[in-house]
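The complex is shown incomplete by one protein chain, all other protein chains being positioned as in the whole.
Presenting chain A:
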Amino acid sequence: MRLPGRGRNAGAEEVRFRFDGRDYRGRAGEPLAAALLANGVRVMGRSFKYHRPRGVMTAGSEEPNALVTVGRGADREPNVRATVQEVFEGLEAYGQNAWPSVHFDLMAVNDLFAPFLGAGFYYKTFMWPRAFWEKLYEPGIRRAAGLGVLSGEHNPDPYEKAFAFCDLLVIGAGPAGLMAALAAGRAGAEVILADEGPEPGGRLLSEDERVEGQPAQAWVAVVLAELAEMPNVRVMTRTTVTGAYDQGTYGALERVSAHMARPAPGLPRECFWRIAAKRAVLAAGALERPVAFAGNDRPGVMLASAMRSYLHRWGVAPGRSVVVFGNNDDAQRTARDLAAAGVHVAAMVDARTDAPEVAGVRMFRGAVVTGTAGGRHGLEAVTIRCEDGRVERIAVESLAVSGGWNPAVHLTCHMNGRPVWREEIAAFVPADGAVPGLAPAGACAGEFSTRGCLEAGLRAAGAALADLGMQAPAMEAPEADAARYRLRPLWAVEGRGRAWLDFQNDVTVKDVKLAAQENYASVEHMKRYTTQGMAPDQGKNSNVAALAVLAEATGRGIPETGTTTFRPPYVPVSIAAMGAGAQGKGFAPERLTTSHAASRARGAPMIEAGLWYRPSYFPQGDEDWEAACRREARMVREAVGVADVSTLGKIDVQGADAARFLDFVYTNTFSTLKPGRVRYGLMLREDGHVMDDGTTARFGETHFVMTTTTAAAGEVMAHLEWVRQGLRPDWDVRPISVTEQWAQFAVAGPRSAELLDGLIDGGLDKDAWPFMSCGKVTVQGIGGRLFRISFSGEEGYEIALPARYGAALFDELLTRAEALGGGPYGMEALNALRVEKGFITHAEIHGRTTAFDIGMARMVSAKKDCIGKAAATREGLSGEDREQLVGLRPVEEGARMTAGAHVFAEGAAHVRENSEGYVTSVAPSVALGGWLGLGFLRNGRARHGEVVVLVDHLRGRRLRATVQDPVQYDPEGVRLRG
């Protein structure tokens, strides 16, 4: 219910919103949970396993119960914490894990089966028969259990990711964080102050106390005003630091527009930040923990500190009457503040026998709450066991609970740090130096007084500034409440009935004891057996109590029992935010050649080659790919074809030691190559297997241009840099990638010289351009390069001009080719032509083949060392047992072959042990008719003429083929020499 005139947001605009189909009014910007409480809505969710009605328990991101789905379209977002989602005009939210509504849920029948659904029930009940698990049990459990669901449609919301850098990252803007940011800001450091909430201030916004003689909230406003004036300070609200990583890197999730009714177009919903900070202060505060007792999950039961937040920030009381139950002085504050606000505080139940008085409130010292009673709408009464054993029942609408505070040590454990138990506060605190460069300060380090937090923030900033070589400003922490925090540890109240520890995963005290009884005594085993702490909230308000129960059940102390491992992220992070920008084309950028538009205009389907897009074929009429491929291949064999080969890697190698360098990276010799000549080169990895192949042209004594395959261009470039910098640092040589600087086209076929004769300035003198020559030419005055090389087996050239002329050159080449009965050819025809010639691609040099395997053992020069030479001589990398490159031709003319088929000897059973090789490439053959293939066959070079069986188990195909020399067309190379 709303307390008129109360709350920091008393003047906020009134807005309308919907929850589970009903209309409500709330104050703009307050959490949905506050607005629902103000409207008397207590049931906000249903529990994971038992479908028990649940109300809001906290006022922060650690909320276990009040999870809702926001929106209802494709972009609807499940598992949004009602304590985090801000209310705006038109907000629509829905309860989850319930049908038809959280108010009345038919699945609550699960709760009746609770005796059978205890810890480990999945393992015990559903083991047999095995097949039933997948078909029956698991789908059934999945339907009944769970939280919110996604729409299943593409999420149209924009998300973003970003980097930020600072001297000091301050995590949390409570008293410690504000002081740290203020001190570092005054010192001139670059500061980022990140806070989860929509407004900085932390607990100071939720308490009735004074700082520096003024209300704490007024002090916060003064500090924020000063920070806002500092250009070196960036305050990031709605930003949760989610993880601590190596070298001062922090992940942070900023909720950019989820609180807006109408976000500006393009504004991301969330942004995932990677913040590189030289130093960090962790001022994450502490999380209040509940006490386990029977029926402690009834709506209306709430943490004591959360009640103060609802009261002071949003002017909301959880009910007309309240009982407060605690074991520390903070719980008493709740009784005091609520009473001061006019709420009827029916009793203060304090487990301590020496608890101080709360004015005007009936005290139960040395007493505990043992149970709750109520109806479908929540709490109606609590049962109290007094110090003398007497039991009293009090009718009441809500119950505030405090079991003390757990420092938010999470980030300090993200790099293997283990928190340390501190007896006097009965809580874990961060270990010293757990994250290099990060200093915990304030409540997250176990300092719970406001004055202590202010001082700790100042101190941490001072230390960070000293590390950064900066002068700390002369300032003192302001006056504030310095009262010591006193408590008597109390984790669980003995009694009948289920007492909940992990509300989000429905784990009870009994479950943990059962785990211990069944010898899941290690905390990690207990966690997995009971699922304690494995829900989206990661057990933020239950893990410590659960291990305290486990410690008692196993007769150990809490420090010996230890904690489970805290891992990032601190709060759930949507995959959409972490992977922002990587959807669709953002995932794999497109590399387009200069002929792309012209190829598309001719209807060429594109195929992907790495990130490149290359034309598959250029269809005419209603040709399918094979018809187009055969026509294009015939065109090259009989007239002239043009293909864009710009995607091949082009590496310019220059320097006095360039020739020597190439001798070292290639198996064969380049230092003997004369300027104006081109040579085919084979490159090995250091382990003796083939890395890549290609031609390298020598343009001068100290200038080479290397060509790599499209696929390996990046790998080869990195390799050359490695060899140069790592192995031959004294040599004078520089490789540089010029792949994208040049547009290069193959012009192939018996009429290729005729085409180029008309194109090149001054014509083409064929005698001056023998096979494997290169040189500079001009085309309409533009400087370019010409290479007489062939990947088709025909007389062929490749002409290169600077990339900006590529589109025009392609048009010009096609016009001239078509006048000669030729035209463009695509990757299919290019492949068919090279298969006929036995030229290899990465289908053959796939990383496991040696120079011996592909019949190029003699290309490894005996006269010099090269990368991979020593390893290539190893036993087993050559010889009869190796699978060797062969040509394959179907026995039955025209039979279609498939790549990937395995090769078997005739008569052998088609099982894996008998496989003697495999087919790597297949293509329709124009020159020989039918289909041809390349593949590897054990001792294949000695088996030419043998008939083998190709079996493609995947496609269910089988055919007989004759083993041949890989070069199945023009073996003497008469045609390519022209």
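Some observations on this one:
To be clear about the criterion, contacts are C-beta pairs under 8 Å (C-beta built on N, C-alpha and C of every residue); 3 or more make two chains touch, one makes a residue touch a chain; residues count from 1.
Simple rule for what comes next: contacts and distances are computed from a predicted model.
Within the choices "Sarcosine oxidase subunit delta", "Fe-S oxidoreductase", "Succinate dehydrogenase iron-sulfur subunit" or "Ring-1,2-phenylacetyl-CoA epoxidase subunit PaaA", the name that UniProt assigns to the complex's undisplayed chain is "Sarcosine oxidase subunit delta". Contact with the omitted chain, checked across A:Arg18, A:His103, A:Arg210 or A:Arg274, is made by A:Arg274. Taking the complete complex into account, A:Pro436 is the one of A:Pro436, A:Gly821 or A:Gly929 that touches the chain left out.
Interface note: of A:Glu226, A:Glu380, A:Glu686 or A:Glu946, the residue touching the hidden chain in the full complex is A:Glu686. Touch with the chain that is not drawn comes from one residue among A:Glu14, A:Glu229 or A:Asp246, which is A:Asp246. In the full complex, chain A makes contact with the omitted chain through residues 163, 245-249, 274, 276, 415, 436, 686-687, 718, 721-722, 724-727, 729, 865, 869-871, 873-874.
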